[in-house]
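Notes follow once the structure below has been shown.
Yeah, one chain of the complex is gone here, protein chain that is, but the others are all in their spots.
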Amino acid sequence: MTTLTLPMLETYPQPISLDRVQLAATIDILDDCAEACTACADACLSEPDVAELTKCIRTNLDCADICHTTARVLSRHTGYDASISRAMLEACATACATCADECGRHAEMHEHCGICAEACRACEQACRDLLAAMSG
Amino acid sequence: MTTLTLPMLETYPQPISLDRVQLAATIDILDDCAEACTACADACLSEPDVAELTKCIRTNLDCADICHTTARVLSRHTGYDASISRAMLEACATACATCADECGRHAEMHEHCGICAEACRACEQACRDLLAAMSG
Amino acid sequence: MTTLTLPMLETYPQPISLDRVQLAATIDILDDCAEACTACADACLSEPDVAELTKCIRTNLDCADICHTTARVLSRHTGYDASISRAMLEACATACATCADECGRHAEMHEHCGICAEACRACEQACRDLLAAMSG
Partner (left out) sequence: MTTLTLPMLETYPQPISLDRVQLAATIDILDDCAEACTACADACLSEPDVAELTKCIRTNLDCADICHTTARVLSRHTGYDASISRAMLEACATACATCADECGRHAEMHEHCGICAEACRACEQACRDLLAAMSG
């Protein structure tokens, strides 16, 4: 699936201070990570050892909300204020790192946790790369 | 970009009454439409004729929220209750049809509205197809 | 706590076809129900019998998302389209009824489920009352 994130950014009618290709890729990674975390929370709920997975579920729920909100903030460019983008990218990198650690603990037992841990790690990196590009 | 939606669904540990490939494709279309609507609302805000686009912006905001919530509901399978999925798919098809009409009115003037109108039309169809599959 | 929902609606600069007091009360009930469902899902995750509560958690998550999105749709009046409001109120009444039933099953064991069941029942009624007012 090719998403519409880049085509939409390319038709935004004003200048954007960041590279649109990197920005679109970051938003796609955030949306994908949010989706993976929502699905992982639900898959954990259906595992026989759900009682061992409650912290994983909770962290997935936080991470899904935070990734989604970060994607929305990065999708808006009107009246751009770098401080909000930066603060959300920092919060998102923190949530993704925590969720990657927690899901990683269950990756051998549960394949969905392994996939989700990788998604969170990739998303953390994308957030940090965009933060670096914003400071560059 | 290949999303993680299908891999996550494929590792869900219990039976799912719907076809996982169709379900994953629908979720991806919903997430993509939500992203397009969020971006279209913001692009409209930055157009010189924003005063002509206020209904378009509002409908985009509704459609983004509804598509996102529908994607989340469809991403959960634990304790599945078809009535909630069906009601959200109905609401989402309604919102997408309205948003496609409204964005379509501005497609000649604004390319982002044209792309978004197509995304909404595709998403409306995907919702109706899944509703049909659920009744089948 | 007196919320700002009614003061905000009272300063909306155009006509609204619905009674602003009923509308604000409905939005407040929706926001409160969303909050209760989010908290109930988390409280269930921390119960020793979490394995018995997985359907309750899942339904709480759906209901929280749907109530929140319905509150947002009802908070927007620019370019009002009754069909979207109606479809979301229908979906929300369905989700609240399901969640009230599910939480109600655990109300004797878990006080948070009892409070949440009442919130969902009140929210379902508020949605149906507003639907009736829209048709009246």
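First chain written, first letter: the chains are A, B and C, and each begins at residue 1.
Operating definition for what follows: contacts are C-beta pairs under 8 Å (C-beta built on N, C-alpha and C of every residue); 3 or more make two chains touch, one makes a residue touch a chain.
The structure presented is a predicted model; accordingly, all values stated were derived computationally and were not measured.
**Student:** Of the residues A:L4, A:V73, A:A100 or A:A117, I need the one that contacts the missing chain.
**Tutor:** A:V73
**Student:** Going by the contact rule already stated, which one of C:L4, C:V21 or C:A51 would touch the omitted chain in the full complex?
**Tutor:** Per the contact definition at the top, the residue touching the missing chain is C:L4.
**Student:** For a quick check of understanding: of B:T2, B:S17 or B:T54, which residue touches the chain that isn't displayed?
**Tutor:** B:T54
**Student:** Please output the residues of chain C touching the missing chain, sorted low to high.
**Tutor:** Touching the missing chain: residues 1-5, 7-9, 11-14, 25, 27-28, 31-32, 35-36, 38-40, 42-43, 45-47, 68, 71-72, 75-78, 110-112, 115-116, 119.
**Student:** By the contact definition given up top, give the residues of chain A that touch the hidden chain.
**Tutor:** Listed in rising order, the touching residues are 54-59, 61-62, 65-66, 68-69, 72-73, 76, 78-79, 81, 83-84, 87-88, 90-91, 94-95, 98, 102.
**Student:** What residue numbers in chain B mark contact with the hidden partner chain?
**Tutor:** Where chain B meets the chain not shown: residues 41-42, 45-46, 50-51, 54, 57-58, 61.
Following the convention adopted for this analysis, only the chains that are shown with their structure count from here on.
**Student:** Point out which chain occupies the most central position, where each centre is the mean of Cα atoms.
**Tutor:** If one averages C-alpha positions chain by chain, the most central is B.
**Student:** Which integer distance in Å separates the CA centroid of chain A from that of chain C?
**Tutor:** The answer is 27 Å.
**Student:** At least two other chains touched by the same residue of chain C: list those residues.
**Tutor:** Within chain C, the residues that touch at least two other chains are 54, 57-58, 61.
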